[in-house]
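Structure below; questions to follow.
Note that one protein chain of the assembly has been removed; the remaining protein chains are unaltered in position.
Which chain is which? They are A and B, in the order written, and residues in each are numbered from 1.
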Amino acid sequence: MIRPTIFAVLLFGLGIPAMAVLPNEQLSDPRQEARARAISRGLRCVVCQNQSIDDSDAWLARDLRVIVRERIHAGATDAQARDFVVRRYGNYVLLTPPVEAGTLALWLGPLGFVTAGAIAAVLTLRRRRSVAPPPLTAAEAARVETLLDKP
Amino acid sequence: MSAEIGHFALLLAFAIAIAQFVVPLVGASRGDPALMAFGRAAAGLHGGLIALSFVCLMAAFAMPDFSVALVAEHSHSTQPLIYRLGATWGNHEGSMLLWVLILAVFGALIAVTESGMRETLRARVLGIQGGIGALFLAFIIFTSNPFHRLFPAPIEGSELNPLLQDPGLILHPPLLYVGYVGFSVAFAFAAAALIEGRADAHWARAVRPWVLLAWTALTAGIAAGSHWAYYTLGWGGWWFWDPVENASLMPWLVGTALLHSVSVLERRGALISWTLLLAILAFTLSLIGTFLVRSGVLTSVHAFAVDPSRGIFILGMVVGQTGVAFALFAWRAPSMRSGALFGAVSRESGLVANNILLASAAATVFLGTFYPVLLDVTGGDKISVGPPYYALTFAPIMAALLLVLSAGPMLQWRRDNWAHLWGRLRRPALIGGAVALVTVVIAGPAKLLVVAGFALAAWVLAGAAAILVHRWRLGSNEGSLVRRLRATPPSIYGLVLAHIGVGVFAAGVTAASAFSSDRVATMRPGEQVVIGGVTARLDTVAPMQGPNFTAVRAEFTLINGIRARVVASERRVYPVSGTRTTVAGIAEGVFGNTYVAIGDPGDGAPNGALVVRLYDHPLVGWIWAGPLLMALGGLMSLTDRRNRIGAPARVARPGAPALVPVPA
Partner (left out) sequence: MKRLIFIAPLVILAAIIVAFAAGLQRDPAILPSQLLDQPLPAFALASVEPGQAGFGSATLRGRPVLLNVWASWCAACKVEHPELLAMNAAGVPIFGLVWKDQAEAAVAVLTTSGNPYRATADDADGRTGINLGVTGAPETFVVDAHGRVRYKQVGPITRDVWLNTLSPLLTKLRAEA
């Protein structure tokens, strides 16, 4: 499972990190607080429209933020804290879809599109080349060069 | 009275649209000039009637006339005039009327302007436009009539959603719709070409301005929406991969590919099938976007009132229009392949690579947006797809695109080679490499993505500059520099401007995503907090009264070295609907914004104190400056008269070979 901490610097990906954390929710240990925030950014607020529990002011977001911090404070790993929430609300709560049999197409799709497109393009080009006109003579080639190099 | 006039105009326009659909298409296949001319007249009348209808609706909103149900639901007597007017399209029915208005006006423009277009082509385009218009008008008249009256008329209305009472409402939807509807014109052109069995340079030159216009408007519209979200939602986010945002991004990606394909088609007669397919696809995605927002198949903060019965109707419209178009494509396109050859290393191949990457990017966004629905209806797990998915899939494709972007304009048509290309790209590559090195030094080698982001941005910017250097032939003395500057066609300046915009955007996204910081603190007047090198001091907290809201307003002084700026953040309550909104105090600068947002007084803070969230967003303004430059580039290209159909042929210079040069 890929660590959410990487996501904070991704190009075109996440919007600017945001937060709805209140001062009185924050953990005193800054490293634990940073872990809690990273985990929160990866959990969806399921009663909101497209916000993480880190971003949202909704009741569920607040409750889950507190719960995640409690778990971390009690010594849970990142995966365990996340799992606590997933066991109650399902995979839907993960902003990064899980990699499982049902989501294979989702994860392999993008690379598949590019690869398929590249193969199709190469095949089409190859087929065209085989019906190319006869090669130019030296004089014709030189003339083509001059014409093409004109601005 | 105005609602009845508007309604009647709508019904009349519906009848005329049907005629506009049937008659010119028959006329074009028969070659009958009278029938084709009828198409032009019908389109003009159609445009005028819808304009009248829209003005009537706007008038009802302006008054405000609460006997019109729509006005009663979205307007209020205390609502400022500009938002009473904007509310016309701040709802489902009104925005659909805006859609058909733009569709009708574009049709009228095609009908009326003397553009040198073949009459058969024009007639077919108008016919298809009429068909699209008729379908949308049917949707409006039978399921979403904006002119329904309320009996008895209420004395007061429920106001427009306060989040929409913003200048963004005036800019964002109209620009987006010009984009979506502009692609319907491209769609009509593509269908016309398929019916005619011909997509030549004349066709490409006729359709290009519409594609440019649509693309420019969509670029500006998406940027306007992003900026609006940034300052209005109270936490400084600018893109959320929300299904409706994705619905605007997909047509944009395909539209960009279409824009580039049309150039190839125009100059080289190649990529015919690609171009036609992209034109159909762009509009299909616009339609699917419409479906998304109005049917309830996905939840979104953008969604209009959810109504599955409307969803079925729209789905039917999508099937009708795009199904027919794709069927036409499957039937006719195979016989329209051109023989235009090009080498493996050529501008044509570069643009093919561009198309593949953009299409894959659009497919990725589509996959991410609709996969949860797909999985759910096939009995799988209920999952959701959030920003991290797109960061892992969309971002790399875009990075590859940026790589190709600078190479494209440097490649020669038809046949080029790597050595020649490298010669032209050496300097931009060095600049990119240098920036990468500097970033590694500043940010550390672990931040690979930041390094890649800045390096690619620099590569793109340097590549764009290199185009001009080459075009202006700097370092030679062939005539005056000024003459060379003026000899460079506007479309080249447009291209360069647009590509510079991409580089600026890439730099902004990298910086804002990687280096933003935030703090939350409880503050009392007089206290200060440091954020991103700026000291923010809370000066005053006071209640205030707006035209239709009450608020708590906090003023901050932001001190950066010797410069001090004052910003204010408000927490507003709109009494009519009870909605609370946050207005952030933003100090905008070329190198970044400082963003301050207050919470509700007393919420999470001891008495007399406020919870304040402060953000530092470096280079965030570049995220919107980039698309603005891209849109300006598009406008600049639109002004290039070389690309008008009726442009005069070039006169051969004496002594030059007697050939008509292909425009480079």
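As a working rule, a contact is a pair of C-beta atoms (placed from the backbone, for glycine too) under 8 Å apart; a residue touches a chain by one contact, two chains touch by 3 or more.
The structure presented is a predicted model; accordingly, all values stated were derived computationally and were not measured.
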Touch criterion as defined above, residue of B:Q165, B:T322, B:Q412 or B:T581 at the omitted chain: B:T322
Given B:I155, B:V377 or B:V482, the one touching the chain that is not displayed: B:V377
Touching residues on chain B - with respect to the absent chain: 273, 277, 280-281, 284, 291, 295-299, 308, 311-312, 315, 318-319, 322-323, 326-327, 329-330, 333-334, 370, 373-374, 376-377, 382
Residues in chain A touching the chain absent from view: 46-47, 59-60, 63-64, 67, 87-90, 92, 120
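Definition applied: only the chains that are shown with their structure count from here on.
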Touching residues on chain A, where the partner in the complex is chain B: 2, 4, 7-24, 26, 42, 44, 49-52, 55, 90-98, 100, 102-103, 105-107, 109-111, 113-114, 117-118, 121, 125, 128-129, 131-133, 147-148, 150-151
Chain B residues within the chain A interface of the complex: 235-243, 299-301, 339, 341, 344, 349, 352-353, 356-357, 359-360, 363-364, 367-368, 371, 375, 380-395, 397-400, 412-415, 447, 449-450, 452-453, 473, 506, 509-510, 512-514, 516, 518, 520-522, 599, 603-605, 611, 613, 615, 617, 620, 657, 659, 661, 664
